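Heads up, one of the protein chains got dropped from this complex, but the rest are sitting where they should.
Residue numbering begins at 1 within each chain, and the chains themselves are lettered A, B and C in the order written.
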């Protein structure tokens, strides 16, 4: 088996450069991070928590949360742990840090101090440095994950892992395409190999660190097969660098059967492709994201969206749920609103966990469809890369063979248009350059025609817009008024 | 076909007595009520609204609501109509009126005036009289139903129907057993025949009035076959008096498959028994009650219970949903909280209405089971009544052949104990005198044993208590701590 | 304990039909070793008094769930005094007033009516039993 792993000496020389990019990186040693990680109790290890819960069939709940200042961030996480009954904690990073704009983040910290409120949309972990981050880790009982959206997250990973965070979200595709405008894909993939190599190093030293590619991408009408293809590729890239604990994600689409089919096939296909790449020694779990698109403003309606997400997650036997809050449409939630989203989700999980999902013919059809769709894409990616997944991926994005709807990145083709069918399944309206078989495309088209007929209009772009707004306006399918 | 209808002259002589029981009844003429009903636009007719929605496959939403004073009650209903997006309005009657304690109700009105807040748990429609009730009818756009819990609702029906209400909840069994202590069943059934006869009279005159037996009974772990048996009997008794528009109800049990099976079999079995009794000319619709047992106090968790109810209702294709509010565990909801429950429910309905319920083997098993269980009970009822359903019903309650769990009424046997199985289906733990076949009882027992084994305890009374508290404590099955 | 069981009276006051909690309270206090006279639902103040006198009860546990508690519960303390039940304990619990109301307000209202302790629907029964024993012991000492 060919090794794609970054050689350790090369890793170290990149590392020296990375640490220079902001003062808090200076003097950071791998050994210090490792020593600190070794002091943490197993209960604070994210990878262990995921593995144990998955084995026991428990569904873990995790919010998103991050504010500018350390004491406030600690209070927030403690509240989510106690009042929110969260199983796993996040530290969501602010958007300046995500773009490596540490000077702007510093400005945001300053302004937040003056305003006595967070003016940043997340926790600027790089600016707070290892010591600041360790304060956070030491103030809570649960494992903490870094959640962000950073094309170049090398320094962020160095600092947070050394500080005792034990899970790191993202990937070279999923943290570029939806989150950046001008970052070349080859660059972000390269930088994320570094992150995965760092995680792999901790694994080698006996410290399991969980890695979670960002499943939902733009969160907006992403057909499951597209996010699956990306998740599987990022999984392979991570495994190649020595990652062992992998959580693949999927963002709720809205139709129960499609979503359950997606969650089931995600795990199944990932195992299949990981095996094909020669990997056997890893721990694979799944995460289901409650509805990632536009939310209704009304909090009661937002609760309905949150609860429906949890319902689907339970039927899909997700290992983890990322919960939204009733404030979603309006702004970063207060700790109270955030905890409300968690408690509503908890109630759903506990009421449904003993119940079975029925399956049935439509479910079989959808699992079969997703399998075939993903194979269409990944076969072509391998072909474009002459057998190599990484090269193939870069070529595939350039050619529109992989294409994420509504994404801002210049390196994304941006031609495909998704649309809901009559029952709310997400299908493909404009395929762009997606290499789906004629048979599959016919199926999608016929499903869309069925909807158009019922709505007495042609299949048209307006339906895409209507679908984008639909959930926030109180339905799933964007019917004409 | 034998006519069970109360002869009109006998009806009139009872009527004369009924109207004397409180001053607001005096001088009330049938003709005046009829003339007023004829002035109402079809859009204000509940029976028409149910029939139309059912035909079009729309699910209607209705809250519960009632306060002591007319102006406040009007404001409440208007708010639920506009901010709550309710399709159908209620007028929930206070508990003194339900027991014909009009003097106490008058006292409650007085105290409410003094306190400038409602000290009554509902709207005292009898005290407010026809004129007062008409103010309510005229202040809203939607049809209004009287929702109560009154063993002897004759005067209440006379007044509210004359005032333009177009649906009347209850029945001789369902508004006695869960709502009274010492009222003989024969008495309440007799008094409800009068109510149904009055409704039938309006029907004869061309004014459709909807009737809705109260499905959920005590709302606490009622196995579907018990409430189905009661609903079907009350349906027959109503049809016998000339009722045409009938909405049969069911209170959510908590397990999706059992609940959908219950809703499907309710309609199917009702048609079957109505045909057997010789009825063909009626409009049958269904209502699904969101969880009627103890709620969680936390409002976020209450939203989860509300949304799960709506989810099941959509999959079960109910014609109407009675919604709860996030205040349920604590007290009669404010209008805001009530509207929140409605809006959350609306969001669920609209997100799910285009989706299909899968069915499957477990679903088949449960529909088949409920059919057999209901037949066991109703066969015995007919047998005890020597072919007559009414006589059989009274005998059946005396013998425990019909038995409602946890009910307060002395005329209820009160021996059966329900319990959840491992997947949350409501089964029978102690059968009391229920005439279920040995085969059915064995099935129930084996399902309970399965749970007990998983919980490492014997099937025991503590499990019943645990199940009663379970939803309010955040789960469905009352597992040991 | 070989001491004779303590008599208590239980019931749901007024025209309130909520029977589930009442059945649970009966089972619970019986299991706790009290001698429970359960009057069930829809109990008038007079019925409570009579049962307390007949059984020599040391405490009356009044439930009100349906919202009319405020109206139904007034005057029970005075009636007890009139009947010579001077130091009988009066506990009241449930959803005592109409509408979601801060517990402190509810508690103040019912304490003013003469109830010794007031409980919300979320009360922990084990705690209630402990308090009841403590309060009874305190009364005994005071005797």
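Heads up, the rule we're going with is that contacts are C-beta pairs under 8 Å (C-beta built on N, C-alpha and C of every residue); 3 or more make two chains touch, one makes a residue touch a chain.
Here the structure is a predicted model, which means the values were calculated and not measured.
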item	value
Displayed partners of the chain not shown (whole complex)	A
Residue, one of A:45, A:145 or A:220, that touches the chain absent here	A:220
Hidden partner chain, touching residue among A:40, A:119, A:399 or A:452	A:119
Residue among A:113, A:330 or A:361 touching the omitted chain	A:330
Contacting the left-out chain in the complete assembly, out of A:83, A:190, A:277 or A:297	A:297
Positions on chain A contacted by the hidden chain, ascending	94-96, 98-99, 101, 104, 107-108, 111, 117-121, 149, 178-182, 218, 220, 293-294, 297, 327, 329-334, 337, 406-408, 461, 465, 468
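Assume only the chains that are shown with their structure count from here on.
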item	value
Least step count from chain A to chain C, where 1 means the two chains touch	2
Identity of the most central chain, Cα criterion	B
Dominant chain pairing [most C-beta pairs in contact]	A-B
Interchain centroid distance [CA atoms averaged], chain A/chain C, Å	54
Geometric centre distance via CA averages, chain B-chain A, whole Å	45
